[in-house]
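Note that one protein chain is taken out, while the other chains of the complex remain in position.
Chain lettering (A, B and C) follows the sequence in which the chains are written, and residue indices restart at 1 in each chain.
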């Protein structure tokens, strides 16, 4: 990477421009997230050829949180097929927050797999003999997409389990509505454990690029999911990925995306790029403030709008 | 067009396959729409080079209805800029029907410009000295996109005015919430008149292709709007165009779309194609039944998913 | 009235205690209400024998506003019967504010006759050849209950008409839902004109006592409505009269009540008393602050809880 490389230069420029931004707040819903260093800010881009550019704290580890929903959804689609999955979880934006109690009146389906309720049902649709088996398959898929063996932050996982009242409520609501047929405690164990997997901005960039390349990891060359599954995943990220700000994100940035409450963001444009970002200070919508701003700047400079 | 032309052959095949489908119902909300011939079914595709293929009743005239919202929104964006428009109307899916009373709690903004409430505000944002002036500019833009002078069906317009209680209610609600500052009766006059403009499936194909070509009508070569406006319009069609079925449409078809209650549909993929369809029998969501099915078949056969 | 009269003494004590209270705000939704003197505070009690006790600004005139809903409802019940009225307007608390858009999903009925939407439908159910005729009958009933000829404040009425966007929206919504079949403008004319009728705290006390005496004005001895109608009116006041604070009112005070935005309150206990109050400073719920506090004190001192 020399000064002449325009991608590297742009990443560096965006990093320099946004690093001083110290607005926003650390996520407070579980104690370990409050220990994050608010000055951290990392970015990485991965091309369809598998080339990786990075800037800032791109190798810093943090928990993947809601970005894991994307990969559990991919596995459920691969295991059950689109129609079977849509019978149990919708694909429409809810117009509401991540923890909305948005179950369809007639079917009890949660609105989409990117809100917590939908992600919990999604976990229950992943094939496996046991909770450990289902989680193991989700971890394997995430690892294949990242191109390395990912691990769980046990401290974060323990904290998630302790503060899961709202997710437990969603689980019992869906049991009661008939949309969740699995055991609530077991399903939450899978869901919360996948949220506690550790990644870096570099990992997220490669994972995003894998989606952008129709399911083939462009660094390792390994196919992780079918191209249909990758397309369906990106589509749901486009319409539902940023919760009740998805429409504005598509106008301002234009590539399907998903954020996590620990400060991670992925966004990907088919056959064009995968982007991973990390910065733990969150805006009022619960999205990583520097990361969102960085995506807007990069979208402007690279004109990568998907439409 | 010979047998060897694959586009013509596919359109003919889809028309042949779906013409016998006689499920669904005519729109009953204004009397003139009940007079439509339920057997009518027309399709047209326009390429970025301006070549047009058609099948079935592609030259049949019908009222454009809600598809007009797309062009009023384009004009409001051109007149005021994205930020000023977004101050008055949101860009998030409402998760609800076309006539939803979805105003944001704090701002009174309607959720997006594709639902009736948002389209009414959008009309009020089009520049012009009078209702007639604003309508004239919307008609001019639609005509430029179609490549011919479009006209109003006065019978349909009169019927719309007579049955406008719900839209009038939305207008007064938004006046009361401060999100509509213009006169309700004048604004409804513009909105309902734009809905009564007559088009054909051929017209809609060219109009869609104009959006797909960044605002340049590929048949006439005339620029009708900036490429930024065209992109913003397509983005909002992608996230909000098919009301509470937009997410599933993007999964199943994959290109931004808008339907009208008289049976018209447009859908467009950037730099790829514009498609116009007409068939007056509607499904339970109020979308043209044969047209939706035709888009699904064509998406499958041409693999034109935008993501 | 001598010092020995315990009712007079209690009213005076309550007036003395609460007159210094200058919290709350004048109603701002129409300009004339902002001209009220915030120090005004009047109380009056009328016994079933027609004896009247008063304190403070009991003879001050102000517009009756939403308290008029009680009498329009009484007249609709007398004209159509309970069952016919309940087909068009519900009798359940809405759990919401006075201007809630609370129409039943299946019938389009407004929740109850004490919210604006229900009061508008109620006006349309009052018999009469014309808007003027219907209003005249409502004014006559209110006058009979007060025992004197009441008149309209034309300035308040003109201001109401000018700022009626929300009520007009409710009217068109109900037209659209089929629950209002009359003309919106004519019905609003009746509704807003009844709101602009001038009364005093003395008037309200006699009007409340008329309800408490099964429809017979205890001062004039004139029967104004049947005892069934009076009971039905008091019942709806008990469950819906104080909007989303009706349950707490029944716990703290215990007698059916209705408030108006100009600062009036009536409350009545069957065969026990009628109470009229006036003070224009409103609390956060839009109820007269001193009047509510006075009712709580009087309920405590007289133990007049209805249950």
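Just so it is clear, a residue touches a chain if its C-beta (ideal position, glycine included) is under 8 Å from a C-beta of that chain, and two chains touch if they have at least 3 such contacts.
As the structure is a prediction and not an experimental result, all values here were calculated from the model.
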| query | What shown chains does the left-out chain touch? | reply | A, C
| request: For the chain that's not shown, point to the residue among A:61, A:80, A:148 or A:175 touching it. | output: A:175
| note | Touching the hidden chain, out of C:47, C:112, C:176 or C:194, is C:112
| said: Among C:5, C:162, C:185 or C:248, which one touches the chain that has been omitted from the display? | reply: C:248
| remark: Residue list for subunit A contacting the dropped chain reads 101, 165-166, 168-173, 175-176
| query | Considering the entire assembly, which residues of subunit C contact the chain that has been omitted? | reply | 82, 86, 90-96, 102, 111-112, 231-232, 234-236, 238-240, 244-248, 250-251, 254, 256, 270, 305-307
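We adopt the following convention: only the chains that are shown with their structure count from here on.
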| note | With centres defined as CA means, the chain nearest the overall centre is B
| task | Starting from the mean Cα coordinates of subunit B and subunit C, work out the distance between those two points in Å. | result | 48
| request: Mind checking the centre-to-centre distance between subunit A and subunit B? Centres are C-alpha means, answer in whole Å. | output: 33
